[in-house]
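Take a look at the structure set out below.
Of the protein chains in this complex, one is absent; all others appear in place.
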Amino acid sequence: MLKELELPIVDLPKETENLREEVRSFLSAELHNESFTTRSDSWLSGFSADFSRKLGERGWLGMTWPKKYGGHERTAFERFVVTEELLAAGAPVAAHWFADRQTGPLLLNYGTEYQRQTLLPRIVRGELFFAIGLSEPNSGSDLASISTRAKKSGNKWVINGSKIWSSGAHHAHYIVVLLRTATHGEKKHEGLSQMIVDLSAPGVTVRPIYLMTGEHHFNEVIFEDVEISEGMIVGEVGGGWKQSMAELAYERSGPERFLSTYPLLKELINQLSETSGQHANIKIGKLASRLWTLRCMSLGVAGLLEKGDSPNIAASLVKDLGTQFEKDVIDVARELIPSRPSMNAPTKFETLLAESILHAPGFTLRGGTTEILRSIIARGIGV
Amino acid sequence: MLKELELPIVDLPKETENLREEVRSFLSAELHNESFTTRSDSWLSGFSADFSRKLGERGWLGMTWPKKYGGHERTAFERFVVTEELLAAGAPVAAHWFADRQTGPLLLNYGTEYQRQTLLPRIVRGELFFAIGLSEPNSGSDLASISTRAKKSGNKWVINGSKIWSSGAHHAHYIVVLLRTATHGEKKHEGLSQMIVDLSAPGVTVRPIYLMTGEHHFNEVIFEDVEISEGMIVGEVGGGWKQSMAELAYERSGPERFLSTYPLLKELINQLSETSGQHANIKIGKLASRLWTLRCMSLGVAGLLEKGDSPNIAASLVKDLGTQFEKDVIDVARELIPSRPSMNAPTKFETLLAESILHAPGFTLRGGTTEILRSIIARGIGV
Amino acid sequence: MSDIQPMLVDTATKIMKDFCTKEVINKAEEGEFPHDLWEALEETGMTSIGIPEDIGGVGGDLEDAMSLLKISGKFAAPIPLAETLLAKLILSFARLPLLNGPLSLLPAQNNDQISFRKTDDAWAVSGKAQYVPWARDVKNIVVFGATSAGQMIVSYVSTDDCQITQGQNLAGEPRDEVMLPDILIDNDRIAPSHNLMGEDIWNRGALTRTALMAGALENILELTLTYAKEREQFGRPIGKFQAVKQQLAVLAGEVTASGIAADAAVSAYEQGGQNQEIAMAKIQVGEAAKAVTNIAHQVHGAMGFTDEHPLHHSTRRLWSWQDEYGSESEWAELLGSEILENSSEQVWSMVTD
Partner (left out) sequence: MSDIQPMLVDTATKIMKDFCTKEVINKAEEGEFPHDLWEALEETGMTSIGIPEDIGGVGGDLEDAMSLLKISGKFAAPIPLAETLLAKLILSFARLPLLNGPLSLLPAQNNDQISFRKTDDAWAVSGKAQYVPWARDVKNIVVFGATSAGQMIVSYVSTDDCQITQGQNLAGEPRDEVMLPDILIDNDRIAPSHNLMGEDIWNRGALTRTALMAGALENILELTLTYAKEREQFGRPIGKFQAVKQQLAVLAGEVTASGIAADAAVSAYEQGGQNQEIAMAKIQVGEAAKAVTNIAHQVHGAMGFTDEHPLHHSTRRLWSWQDEYGSESEWAELLGSEILENSSEQVWSMVTD
């Protein structure tokens, strides 16, 4: 097999079994208390600061980070188990999502000691939320063409420009912004840097972008002469592109790339029964096979990451296949149970179906479109 | 609707009903006499000079051509009906296929009076078969890059080069060759011409190309200093590209672009029954819908052609969707009836399935690959 | 195509362009019925297309009505035009007076139960219907139902007499629950439903959705092509990228196939009144809806699923209409079972006849 495509079989260590049981009973208690409602795509749409704090209390945020920053020094596999259980239950994990998945690891890799000490412990407690500022109105997939810029002025940087699709920026405390600190040379991705901006700072405007569902998750974040101190630069000035790309394998291979519609699949199976017949059996059997395969792949990537590898190609495959699967679930649900989906339908099946249908366009766009991923994969296997 | 995509609903004229019945009873008698066996993809693999002559006797070749060349001056719709009935029955129509579909119309449009008088009547009688020489070993989809060339020498032309994938060239009498008569200028498709070459002429070698099934339908035709008279040039010297492209709407929109696996579908339905259940019902219902839709489109294109339009974009759509349908039939057949397909299996279903599986790769390659067609369509709709 | 069709298409398109703007559609979703749009259509006779002139319609045939609905679908018109045309057709067949204004009809689902009961000197109708289009916005609803003796009855009720619980489809179009609490109806508003049985209404309902969907698909093709030509990425319009081109070609194919399937089904139904072509057309547009909405949103990127962009007006309607009057799978199951009850010759003659 091509080296880029080789994935190990990961048998989860024994200690994860207890952890999984803990998470399951926590979730079942929370559901019982109606502290949350199961949603599809909950890592985008399930915002609950309360719930995030509860996870923090249980030690399920910043799980792999060093203890000196409040982390729990557990393995990537333990984090995997917690994540997949939360997503499968459709739990509201949006509040802490980017801080836990992206900002923490970024700061651990490139942040200053001061940044780590002041920010990480609060993330771990589920008190501090981050948004991500990458795309811009005129640069969707062409990320290197961004034009938001920061200019040095004394020992400050002054930021102007705007970021789009920043989910949760209206709730978050900070945003990590990729921006231009120098005009680019030959290569468009030169001269980019990452900075942390306080979303309550003067000059920052968070403008809602409503989805076609009417929901408000996304925002445009506009920066007008926003001043930040040098201490808020992450890593090297000019190193922003490399730093951003390093996050990708983590970002593209996690269970959130194939579980966004799992709550719908679960409810579909609840509604079906052993008398549903051959057609339902075949459809459900095929979905189960794909789900299992994707999880094997996702765990395989996690295994390589844990070893220190950067399996970017395999991670891109997980996202490509995973997001197709998320859409397949919808088609099968529609096909097997005639229904009248709407966001305020009387049945759980119909609301989950509506939510899934209306969120689905985003699955194959966010975090790298299908087309971009496939180009990356093709390049990775040598064409 | 975009003009390029507008297709009329064609209600076949009354007179085609009798004709259809005639063809059906002819076919059922022939099947009864075992003069042929139903095959998938019979317009490639069903060669029978005998059968073609019988069609000629009944007036079903050169149907639309002028009577003065032996034709029958019937409408394109009457030809459509005969063609679809023959293909649906999996009848052996390969012998006369290219002469009837392509060479005749080509000569009627561009041929000399002498060519028409000497060649067309024999095609109409099912006595004269043609092959087509377009692709070359080094130019698959990139047709304009062909290098077979003819040089003027006195009042002769001398041909050197080779053509590939010429189906039936080992049975045919003549081949219509697209070749280079002048070095190209700015545009690669300048300086191309079409010539008729006698396949028994000195210097012509027909080398078989065996399919992975072991079947011999395709050939490489090699020309070494083959001399032909000026009288065998079709149309203008240098006009070959334009002439070839004009055939495309006819070539891409006919029923042969969605009926190649119809015999398998028919046998599949024979093997199923009303007790086959929901799964079979849904699959068969969907195939029937697509088949009907494709036929509406194909007839719509025929209607425009009859009016003198050149609906190249719509014709490309028929081929793209039609050939996907031909493959879908195979997937459904496999899914609905577990079987052990092989070319010499004991049941008709299994042999038709094997033949369909093994021929399927060609469906979306021959006569314009899916990718080329989609590029043409995209260009046609303005992107 | 009838004589009036080109004029009808022109008029309807003009009205839609003027009165069915993005703002009107958004407001309709917030509950504001587009009266101006409706009145412009009513004034030009568009709301009585397909009803003979001698009984108060403006003439035209089924094809005309469906070509109007194609335009309505193309502009995502947030009005009960399909329901009104259907309701008037039923009234005309039943020789009941044509009603003014927008109308709806019920039962709307196969499993709704509506029953008529003879009282001393009149009738009473009761039952509950789910997912009734636009019930809250119409004055009258045409009602089908059976007596306890099994006789099929058609009539109409005023929505003032109904209990309406608001609901909506994925496109935010009203789909309300309607309770008929034993509503008294005068004898002259009652007719036996001999001409038009329930199944026929279901078939015609499916035809309306097929036409609406074919129109919506057309609009999506146009929006997507425009976007692909305008939106630049990596220094050129995204439509210049081969990966996008290939998808646009597939999109164009499904839209073309759906357009002709919708037309062919109308033509076949007018000639023969069978439901097989309706089944085949509804399957085609349903399958197309999946592929087309997927590609269109993919090409449009994140912008396409924001509230601001008009794409979702059409895609959300497709996601709703694909399930109304039978999804592609439900029709496929029916069609497939009809095919498999007969011989394999059946498919071929179904396709070629």
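As written, the chain order gives the labels A, B and C, with residue 1 at the start of each chain.
Assume a contact is a pair of C-beta atoms (placed from the backbone, for glycine too) under 8 Å apart; a residue touches a chain by one contact, two chains touch by 3 or more.
Keep in mind it's a predicted model, so treat the numbers as computed, not measured.
S.K.: Based on the whole assembly, the unshown chain contacts which displayed chains?
M.R.: Missing chain, whole complex, touching shown chains: A, B, C.
S.K.: Using the definition of touch stated at the top, determine which of C:T119, C:T165, C:T226 or C:Q242 touches the missing chain.
M.R.: Final answer for the missing-chain contact: C:Q242.
S.K.: From the list A:D100, A:E326 or A:E371, pick the residue that touches the absent chain.
M.R.: A:E371
S.K.: Since one chain isn't shown, list which residues of chain C touch it in the complete complex.
M.R.: Output for chain C: 241-243, 245-246.
S.K.: Can you list where chain B touches the absent chain?
M.R.: Per the touch rule, chain B residues meeting the hidden chain are 135, 138-142, 145, 164-165, 209-212, 214, 218, 327, 331, 334-335, 338-345, 354, 357-358, 361-362, 364-366, 369-371, 374-375.
S.K.: Given the full complex, what residues of chain A touch the hidden partner chain?
M.R.: Spelled out for chain A, the touching residues are 1-2, 5-7, 9, 11, 20, 81, 84, 88, 262, 265-267, 269-270, 272-274, 276, 278, 280-286, 288-297, 300, 314, 317, 320-321, 371, 373-375, 377-378, 381-383.
What we mean here is this: only the chains that are shown with their structure count from here on.
S.K.: Please report how many Å separate the Cα centroid of chain B from that of chain C, as a whole number.
M.R.: From the centre of chain B to the centre of chain C is 40 Å.
S.K.: Suppose each chain is reduced to the average of its Cα coordinates; what separation in Å results between chain A and chain B?
M.R.: 51
S.K.: Mind pulling the chain C residues that touch 2 or more other chains?
M.R.: Touching at least two other chains: 244, 329.
S.K.: Which residues belonging to chain A are in contact with no fewer than two other chains?
M.R.: 335, in rising order.
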